[in-house]
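Here it is: the structure, laid out below.
Of the protein chains in this complex, one is absent; all others appear in place.
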Amino acid sequence: MSHVMTDDVKIRVANLDFFYRDRAILNDVNVSFAKHAISTLTGPSGVGKSTFLMTLNRLWENLPDAAMTGRVEIELQGKWQDVYARGMSVTDLRKMVAMVFQAPNPLPMSIRKNIAFPLKLSGETNRQTVAARVEQALQMANLWSEVKDRLNDDARTLSGGQQQRLCIARALVMEPEVLLLDEPTSSLDQASTAVIEELLVGLKDRLTILVVSHYQEQVMRISDNIVRFDGNTVVAQTEK
Amino acid sequence: MSHVMTDDVKIRVANLDFFYRDRAILNDVNVSFAKHAISTLTGPSGVGKSTFLMTLNRLWENLPDAAMTGRVEIELQGKWQDVYARGMSVTDLRKMVAMVFQAPNPLPMSIRKNIAFPLKLSGETNRQTVAARVEQALQMANLWSEVKDRLNDDARTLSGGQQQRLCIARALVMEPEVLLLDEPTSSLDQASTAVIEELLVGLKDRLTILVVSHYQEQVMRISDNIVRFDGNTVVAQTEK
Amino acid sequence: GSLDVFKGESGVLKISGGTAHIPVMKDVAKKIMVINPDIQISIAGGGSGVGIKQVGEGLVDIGNSGRIATEEEISRYQLNLYKWAIDGVAPVVHPNNPVKALTKTQMIDIFSGKLDNWKMLGGADRKINVYTRDEASGTRAVFWKKGLDKAQMTTGAHVVVSNGAMKSAIAQDPYGVGYVSVGHIDASVAPVALDGVVPTIESVQDGSFKIARGLYSNTKGEPHGLTKKFIDFLYTTDGKKIIEQRGFIPVR
Amino acid sequence: MKKIGELVAERAFFLSAVASSSITIGILVFMVFMGLPLIREGGGYHLLLKSWSPYQGSFGIYPMIVGTAAISFLSLAVAFPVSLGCSFLIATIAPKPVSRGLRRIIELMTGIPTVIYGFVGIFLVVPLVREWFQSGSGMCVFTAALVLGIMISPTMTLFFSDSFDRIPRSYLDAADALGASHVQKLLYVMLPAAKKGMLNGVILALGRAVGDTLIALMLAGNAVRVPASVLEPARTLTAHIALVIAADYESPEFRSIFACGVVLYLFTMAVTFLVRYISYAEDRKP
Partner (left out) sequence: MRLRILERLTVLFAWAAGLMLLCAVFLLMGYLFVKGGRAVDLSLIFGDASPLQALLFKQRVFDGLFPAIVGTLVLILLSIFWAIPIGIATGIYLAEYAGGRVKRVLDALFDVLSGIPSIVIGLFGFSFAVFLHKQYSNDIGPCLLISSLALSFLVLPYIIRTTQAALEGISPRFRLTALALGATRLQNIFLVLIPKSLSGIMSGIILAIGRCAEDTAVIMLTGAVASAGLPRSLFSQYEALPFYIYYISSQYSNPDELMQGYGASIILLSLCALLFAVAYGIRKGLSHFIFYRP
């Protein structure tokens, strides 16, 4: 409930309500997230954590019967912006507020093309630039060494952990300012989980990270800041 | 592994193997279950607990690509019967060895019709008898007082816990000798869970109960007998 | 009057074949069915060839034809022929077409595809759209024999399935030319004078228009019952009146 | 008691399946049987390559095969872009309410009877074509293909929309979350993913176009000649059957329409198996 109102704040959410049809999923959520930190969102299943993430990049707008009221502001490109303002371009927003889903979702194309996909979307056609940024993103996601010899393979042939890192790399290639991750390790084994946790901790210098996680130990290991959801709203926010 | 070989035994399973296509799910399972007792089956997810329950009432035979070998004997109507014997009628077997699924599965009809459904299947048409047995079953499942005024409502309008008790009542209406329950409380809240546990404990005088459960506390609370599955077979059987 | 014989009759009468006959058949059938609702008469087209074959096979009671059945057909199916009207087959064009007279040679050239622009005949500079009938047509057979002297018809011709369809096709196409039963000609199409003779029912009757033919109803063996009464009716005064109204010359 | 009921029922279901599937086979056998004498006499390929002039004793169906091919491919050329565009609109480009409304309308359009397209075609499209092009009668390959194209577009659009609908949710989420615009999602994710399904749609639509009788019969002019241009009349196999059915059952004309039947039947089989093969290959993709 408490508002963190320092210069370090990256995201401010105020009076957020969310509905599927007439069912209230989130009710008067007020919360802020710090810059260059990992915030974890926890809480029982079905409480609306995934839904909350989608309110930050407006992804819910593609769902049928979903409705939202409230205010979401993010400091983007150095200035505070109302995410739901009229002039805001959804596609630009989503490039700056990247998202990684619970189940890895590589596109049905080669590894290289998967990573280059966001560049293609923004009209980048210079092959050299693309190649360089693909490599850089894969490096950041700790995946480069494992896939550099098979960049043209179908991305769906990678293992689960590799696919999850591929999705992180794909989210990173546009150099977003915020990275949202929805239970990024829930379908992975211990070893892959460790790799990804390490990766996230390494990334927090560059960007602001929000992770939904069920695992208490994981939450403890990586978070700077814990946000607990329950009964349709945020019930506690703890800084570590 | 140990065979309980007393008079109190209700179910004997010997050398049971189970396959989906070529994948072995259960491997050389040998286990017995006591009469008038609650046995709980536990073990990690995907180990084959639900599958095992289905071998007792031959429900797996309706799944494509499933195959089984081994011996299952149940003492029914006072004498030992080989469940997979030639002369055994599957439908009679399933009336005596009733099953309740993990997610409550009311049929899309009224509460009354749901409970009366097994009676309809066996050709019972006397309205008085049906009404009496419906009431009796609902009483046994501790649901009568809650639904007696709305017996003609759609069963799917009941709450999750009520639906689960409805399914138990529907299983009880045929007066089975064995009741199989697959994680009957996993989708329920604490309060509903308590009601159902109490109900099961109350029922064990009348019949033999097998429950699959993940929850250690629950297992401890209600079981007379714990069967642990792991690595495709039964690894421990403990009597309390 | 002459419809009295149908009183008390009942049953089904199936007619098919020549499409030139259809207007007369419909009028007669209606008259009979109004008088006696127990009689059911169904009328289908198909063309003369179909009429002859179907009556021969026993699929219908009366098979109409716009040409005389061949010796081979008559003997194979034991046909009885009843010629009840005289008709002609006339080339027709759209009423707006300035070309309303042709020589026989020109007509043969048009239908065989040698002459393919109206300009060559003093009309608009547009391709000539030739319309013909399917091979089962008696009208086609007569026109081919007596009008085209058995010259080969162009394969590029549009094919329509009945006299009625020919008339409405030509009525719609300002650059079309085809041929229909003289009885069918009305204001929607213009008959084309052939070697100076305008095809009308009169010129057919007096023999100056050469492409003439009879309209026949054929039965398999001796007709009896309803079939016989139906055919007999065509020769009564009432029958002849209908035939005349529909633009044909009744026989006898 | 109950056991017997079960067995009887199963037997009845099975016999129904046998009976209804034997129709498929029965039709083929019958067609071949009826067409056989002619095929045997003239040689099958002869029949397929000769022209149609019964008075000269030639009963080939070559012009009709060409006519069918011309009209159906041209109608695909009309229907494909239109359907593609409409399915794009429905899939992402149009706003939700518009897309939903459009889909409803298109579904409804699949219910318009063929004969009505033909009817309006004769009185509206034929004169228009005649005047536009200042040539021919208006009853020609072009007119038939145009109307046929309009007629199969709704079906084809729905085939396309269905293949878009079958794209896994995760691909769409990925594209959305990466900031793809509607068109980008469509072009770079949905279109490649739905390619195979759409190919099936095209093949099935071709099957429809080839199998249609009324449009060609009413609008194409039915001349038995290989058309030299799209403004000339032509006859399809289906129209040929409808026109020649009128002949004598013993005659070679009548036999030849069974050859048409066999050709159409075999074409249908080819379409079916091609589509099944493509779907099968698609299912086996990783």
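Each chain gets a letter, A, B, C and D, in the order it is written, and its residues are counted from 1.
To be clear about the criterion, a contact is a pair of C-beta atoms (placed from the backbone, for glycine too) under 8 Å apart; a residue touches a chain by one contact, two chains touch by 3 or more.
Keep in mind the model is a prediction, meaning the values are calculated, not measured.
Enquirer: Which one touches the absent chain: D:Y55, D:F73, D:W132 or D:F273?
Expert: Only one of D:Y55, D:F73, D:W132 or D:F273 touches the chain omitted from view, namely D:F273.
Enquirer: Quick one: say which of C:K167, C:R213 or C:K240 touches the chain that got left out.
Expert: C:K167
Enquirer: Could you tell which one of A:T125, A:S145, A:Q190 or A:Q216 touches the chain left off the display?
Expert: Residue touching the chain left out of view: A:T125.
Enquirer: Can you work out which residue in D:V66, D:V82, D:V226 or D:I278 touches the chain that's missing from view?
Expert: Selected residue, touching the omitted chain: D:V82.
Enquirer: Touching the missing chain, which residues of subunit B?
Expert: 57, 59, 62-64, 91-95, 98-99, 101, 103, 105, 107-110, 113, 117-118, 120-122, 154, 170-171, 174
Enquirer: In the complete complex, the non-displayed chain touches which residues of subunit C?
Expert: 12, 14, 16, 19, 22-23, 26, 29-30, 33-34, 37, 40-45, 57-60, 160-165, 167-169, 184
Enquirer: Need a quick check: the contact residues on subunit D for the chain that isn't drawn.
Expert: Looking at subunit D, the ones touching the missing chain are residues 2, 5-6, 9-10, 12-14, 16-17, 19-21, 23-27, 30-31, 34, 81-86, 88-89, 93-94, 102, 105-120, 122-124, 150, 153-154, 157, 181, 183-184, 186-187, 204, 207, 210-214, 218, 238, 241-242, 245, 249, 257-258, 261, 264-265, 268-269, 271-273, 275-276.
The rule is simple: only the chains that are shown with their structure count from here on.
Enquirer: Overlay subunit A and subunit B by their C-alpha atoms and let me know the rotation angle in degrees, rounded to the nearest 5.
Expert: Rotating subunit A by 170 degrees superposes it on subunit B.
Enquirer: Using mean CA coordinates as chain centres, what's the subunit A-subunit B distance in Å?
Expert: Spacing between the chain centres: roughly 43 Å.
Enquirer: Calculate how many whole Å lie between the centre of subunit B and the centre of subunit C, each centre taken as the average of the chain's C-alpha atoms.
Expert: Each chain's C-alpha centroid was found; their separation is 83 Å.
Enquirer: Measuring from the mean C-alpha position of subunit C to the mean C-alpha position of subunit D, what distance in angstrom results?
Expert: Each chain reduced to its C-alpha mean, subunit C and subunit D end up 36 Å apart.
Enquirer: So which bits of subunit B are touching at least two other chains?
Expert: none
Enquirer: Which chains touch which?
Expert: Chain pairs that touch: A-D, C-D.
Enquirer: What part of subunit C is in contact with subunit D in the complex they form?
Expert: Those residues of subunit C that touch subunit D are 46-47, 49-50, 53, 57, 126-127, 129, 134-136, 152, 154-161, 172-173, 175-176.
Enquirer: Of all residues in subunit A, which touch subunit D in the complex?
Expert: 57, 59, 62, 90-95, 98-101, 103, 105-109, 117-118, 120-122, 154, 156-157, 167, 170-171, 174
Enquirer: In the complex of these two chains, what residues of subunit D are touching subunit A?
Expert: Against subunit A, subunit D makes touches at 170-181, 184, 188-189, 192-193, 286.
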